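Missing here is one protein chain; the remaining ones are kept as they sit in the complex.
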Amino acid sequence: MDRLLPLIQNETLKIWKKKRFFVIVLVLLILIPVFTYAQLRIAETNKKNFKDWHNQLVQQINEYQNMLSSDRIPDEWKRSRRIAVQQLQYYLDHDVNPNSPDGVTFTRSFMSNAVTLFFPLLVLAIASDLVSGERTSGTIKMLLTRPVRRWKILLSKLVALTFYVSLTVVVSGVLCYLISGAVFGYNGWEIPVFTGFVIQGSSIESSFVHAVPQWLYMLMEAGLIWVSSMTVAILALMVSVLVRSTSASIVTMMAAVISGTILSSMSSSWHSAKFIFSVNLQLTDYLAGSPPPITGMTLGFSLLILAFWAAVSLAVSFSVFTKQDIMN
Amino acid sequence: MQKTNHSDVVLSVKNVKKQIGGKPIIKNVTFDVYGGEIFGFLGPNGAGKTTTIRMLVDLIKPTSGEITICGEDIQRHPEAALRSVGCIVENPEAYSYMTGWDNLEHFARMQRGIDEARIREVVAIVGLETRIHDKVKTFSLGMRQRLGIAQALLGRPKLLILDEPTNGLDPKGIKELREFVRMLADQGMSLFISSHLLSEIQLMCDRVAIISRGEVLAVGTVDDLLRGTDNYVVWQFEQPDAGKRLLAGERDVRIVPGNEHRIDESVLAGMKDAQITTMNQDRVAALVAKAVRAGIGVVSVQSIAPTLEQLFLRMTEGESIG
């Protein structure tokens, strides 16, 4: 095992020096202010129209109720609205503002919105060329002719990838807090957030609902984001082993992730879609108590599916990488 | 064939075969490389040189056969076997986004017992001290080559494998490389050098294996293999026209027209106004003296081997005759 640490050091430094992480930070530095500005405009409009967050929430609930009374809206959609109404009502009944305008709340909702598409894309920026990049540059020949077993090389790449996934999640949160806090204020850590909504059909069971301080909620959220990002990372690593070119590897993974997002929003009638990894990425929804894309999905189920995909990818990656002939 | 001590085998290749997609790429390759020798691996492009080299360093698994390096089977104990090898497969690759030094540190970490002093040592050996802290993407091909060699030397290998090392080098660079390789061999290192240029192998190597269409045709000392091959004698004069007249006046010297000779163009590239002749090599000294007496300065006289194809032609003819 002592030989593994220098290898991890190598891979970590290579990713750093390839400036991949800088690209991620740059993307965050551009996008977060954009979202912050959009949120600021929304907050300004609300401030103009509503005296108090209670009024805004009450009006929001009322709008959902009116939609529910319409006959033109599909049942599936109504179901999720009905659940949303009950949750908002819960917040209202307990005098907690679910959309408090502060840096922490903004960060929380940004992170949760980013889990299905944004974080996977950031992760792909690092993971997609881990192996295929070495092939393209030809350096894989140098790497694999050193007296180190191939599985150790791949393992060190996996560990370095894990490092950067962790850093990406944490740095996103920190940057988001710092940037949005400048506009909305740096408070909100102690605001209670409700979790533990159990969804049963179109109603929620609120006997397990409990309040956690927002900082703890964010920590849990970040942990779940990390798990779904790691699944994407491990899959991308496999694709990077299997596919020769980096661009092909990025395109393959992007297609998988994006199609999952589309499926999540329309696959209510196709139940088998719940076994696709990218339909299961929105783990933070379970925490918030939003209805899952397909009825019957639970946190345990999604974690199991993600673990299965990750395990298969790892098995494929390692067996192919240790056996394949390096022809070019 | 003269052989050195058998216990001193550094690289042993036995009956190695490789099929890719059912097609035999390497049909049968067998040879040994001994300690401290420069071993040439000669064959035209596409003969299977690179595939063989990749099998030597575990990039490709042979379909059958056995490769051992310093007694360690490359397939069963790749870690142990590769510890004795330094190599450059095809082009000298490096991480272009890192400095030369970072690259060497990177590969140093992959092996036990290489400290900063050793890195500095190999940098000095290849003469990259001034540029080693620059990004590799700013390096010329020659510098990359040096960096590649530095990387290969890091682990104090017993066997250094160089795949077409002279590709892209100018004549001066080739000469330096030749001297460098000889120096390493004198220190006891074995060198395995592939090339498609007979002249190069001839000048550099002690022994040679000739490969064609995935099969080793012959293994032996260079002199053994080249015996009977008539080399060209290539002249360069200070006064090219006078020199040409002088050569034309000799009865046993034949001037070979530019389109008839079989010397690799890359070999001739650095030689201006060269006169290519076929003649008895013993007569060279007398002819030089004659030229000097006639007031014609002789810049150089070289004996240059014909291309590989001609050697193959002779070898296959030899087979058919007897």
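Letters A and B mark the chains as written, and numbering starts fresh at 1 in each.
Following the convention adopted for this analysis, a residue touches a chain if its C-beta (ideal position, glycine included) is under 8 Å from a C-beta of that chain, and two chains touch if they have at least 3 such contacts.
Please note the rule applied: contacts and distances are computed from a predicted model.
Selecting from "ABC-type phosphate transport system, ATPase component", "GDSL family lipase", "NADH-quinone oxidoreductase subunit K" or "Sarcosine oxidase subunit delta", the unshown chain of this assembly corresponds to "GDSL family lipase" (UniProt protein name).
Annotation: of A:Y177, A:F194 or A:F321, A:F194 touches the absent chain (contact as defined above).
In the complete complex, the hidden chain is touched by one of A:L219, A:M266, A:A311 or A:M327, namely A:L219.
If you put the hidden chain back, the residue from A:H54, A:R244 or A:H271 that touches it is A:H54. Which of A:S80, A:T136, A:S166 or A:N187 touches the hidden chain is settled by the complete complex: it is A:S166.
The chain not shown here touches chain A at positions 8-9, 12-13, 16, 50-52, 54-55, 57-59, 61-62, 65-66, 69-71, 89, 92-96, 162-164, 166-167, 169-170, 192, 194-196, 198, 207-212, 216, 219-224, 226-227, 286-287, 299-300, 303.
One rule holds in what follows: only the chains that are shown with their structure count from here on.
By the touch rule above, chain B contacts chain A in their complex via residues 20, 54, 57-61, 78-83, 85, 87, 89-91, 93-98, 102, 106-107, 109-112, 151, 155.
Interface residues of chain A, counted against chain B in their complex, comprise 3, 6-7, 9-10, 13-14, 17-19, 137-139, 141-149, 323, 325-327.
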